[in-house]
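Just below is one structure, and these are the notes that go with it.
A protein chain is absent from this complex, but the other protein chains hold their places.
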Amino acid sequence: MLASASTIAPSVDRIFWVLVALSVVIMAVVGTLVLSFAIKYREGTRAYRGPLPEWMSREVEIGWTVATLFVALFVFWWAASAQLPHFLLPKKALEIHIVAKQWMWKAQHPEGVREIDALHIPQGVPVRLEMTSQDVIHSFGVPAFRIKQDVLPGRYTATWFEATKPGDYHLFCTEYCGTAHARMTGTISVMPPEAYAAWLAAQPHGEDLAGEGAQLFTKFGCSGCHGAGSRVPAPPLAGLYDRPVTLADGTTVTADEDYLRTSIMRPEAQVVAGYPSVMPSYQGVASEEQVVAMVAYIKALDQGRSEAR
Amino acid sequence: MSSRPVATLVEPFEEPERQHEAMVFGLWLFLATEILFFGGFFFLYAVARLQDPSGFAAGGHKANLLLGTVNTLLLMSSSATLTVAERAIQAEWRRAARVGIVATLALGTAFLLVKGFEYHEDLSEHLFPTMPAFPFTAVGAIRFWSFYWTITLVHAVHLTIGLAFVARLLWLDRVGTLGPRWMVTEATTLYWHFVDVVWLLLWPLLYLAGR
Partner (left out) sequence: MRSDDTGLFARAPGERSYLTEGTTLRSWLLSTDHKRIAILYAASITMFFFIGGAAATVIRLELFTPKGDLVTADTYNRLFTLHGVIMVWFFLVPSIPATLGNFLLPLMIGAKDVAFPRLNLMSWYLYVIAGCFTLAALLLGGVDTGWTFYTPFSTLYSNSYVLLAAFGIFVVGFSSIATGINFIATVHLLRTKGMTWMRLPLFCWAMYATSLVMVLATPVLAMAMLLICAERLLGLPIFDPRAGGDPLLFQHLFWFYSHPAVYIMILPAMGVVSEILACESRRRVFGYQFMVYAMLVIAVIGFLVWGHHMFVSGQSPFASMIFSFLSFVIAVPSAIKVFNWTGTLYRGTIRFSAPMLYALGFVGLFTLGGLTGLFLASIPVDVHLSDTYFVVAHFHYIMVGGSVSAFFGGLHFWWPKITGRLYSETFARSAALWLFFGFNFTFFPQFILGYLGMPRRYHEYPPEFQVWNVMSSTGAAVLAVGYLMPLFYLTYSLFHGERAPDNPHQATGLEWTTSSPPPKHNFLVPPVVETEAYAYHDWDEAPGAADETMQDERA
């Protein structure tokens, strides 16, 4: 059948199979009742057809309504509580960036290794995917892990999983995206941690993601305003990631990956309080992968790795 | 209520009161769907405004307040003239009714002409978001103007359909059946008022947004 290859797969399967059992029971009850009534009370038989029994009354109807409501609410509660842990993305996870486009998946490891339509990951380590699309809505679906998350243009969406069994598993695009939607598939390869490290080392790669971002930071002229020694008022970037930021309209937001991406692509949408709205947009200038690298660089500024202020 | 002319009955009704009740009921049901339709647009407006208030206001500042206000006055007057016509029909004052209908048609058409002129002005200022010379980059401004063009066009379509219904009244008058078909006038008037009310809601949202 289907591999159960992630930490959440067993709990998803548990709910699934219990629901199957519940469905079988209900179908059996309804089916038996309907069939037995149909046979016993078919035209021509001598079954008793008088008034309905006393107990089949309004109270009974209310009774089975309430009972059904209880079962429904119980299943909701069980499923919801199974889901709640999954909603919280783990902070300490291997972060992989996914850029989807018609009709391929591009993955970037933090060490700078890139893959297309494939993703190698270590077993037993939480992996967090930060994803965006270059064009239309796609969806990253791995049945063996029981995960799926739509990948949207213009913002980041995230999901996570922890693989439990080495092997190769299907990756499918699961949101219709045009002509070659059915061909936008790939392979997730789970390897024991040592094998993964060996594989990583053997891959051709240049700078790691943050290093690449540093180079782009200069190349795109960001350091002109955000660099040390600039005379243009621009919000400081060191230590910015994951901190609260107050915007010009008075609201406060957290500087997460989505915020950083929006600041690069549509800066006018998020003017920081106290600063003029003069930052140019890099929409159409920087590609999504380049933005991913720059965001990685800004995140790394937390540790004071650069000369940006 | 003042006495009305004898009503023309349409299938399947056998009593004028029933027919009238049905007409009013049906029309309000239809207006409920229109409220949901326009309500959806107003919801979009609220979302867009909340997400980028400064950009939105900047975009709204460029809306032509003078022409918008002129249009509001024209439309409000047209509602008044049509109401006068409706009452006149029920009281069987045919000349007054005719004057009222013609006045409504004229005011409604004037609204469309002013709107057309306003569109011309807006376009010459490049206020259509796909134009390269569109003066704004702020998301809120783009959305304001997207909303402006969509909603005013939709309203104009509704208004034109309303004008067609009002013109039909004139035709009914010509063939002499307007009196007995006073329920049709009531329906038309109700619809026209609705078009007017939508504009009254739009006017502050579009023309007072940036001020």
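Side notes on the structure shown:
By written order: A and B. Residues from 1 in each chain.
One rule holds for everything that comes next: contacts are C-beta pairs under 8 Å (C-beta built on N, C-alpha and C of every residue); 3 or more make two chains touch, one makes a residue touch a chain.
As the structure is a prediction and not an experimental result, all values here were calculated from the model.
In the complete complex, the hidden chain is touched by one of A:Pro110, A:Pro126, A:Pro143 or A:Pro166, namely A:Pro143. The hidden chain makes contact, of the residues A:Ala180, A:Ala198 or A:Val285, with A:Ala180.
Remark: the omitted chain is touched by one listed residue; of A:Pro90, A:Gly154, A:Gly221 or A:Pro236 this is A:Gly154. Taking the whole complex into account, chain A touches the unshown chain at residues 1-2, 8, 11-12, 15-16, 19, 22-23, 26-27, 30-31, 33-34, 37-38, 41-43, 47-52, 56-59, 61, 64-65, 68-69, 72-73, 75-76, 78-80, 82-83, 86-87, 102, 135-137, 139, 141, 143-144, 146-150, 152-155, 157, 170, 172-183, 185, 265-266, 269, 283-284.
Listed for chain B, the residues touching the missing chain in the whole complex are 10-12, 18, 21-22, 25-26, 29-30, 32-34, 36-37, 40-41, 44, 47, 51-52, 128-130, 139-140, 142-143, 146, 149-150, 154.
Note that in this section only the chains that are shown with their structure count from here on.
Interface residues of chain B, counted against chain A in their complex, comprise 51-55, 137-139. The residues of chain A lying in touch with chain B in their complex are 248-249, 266, 268-269, 271, 281.
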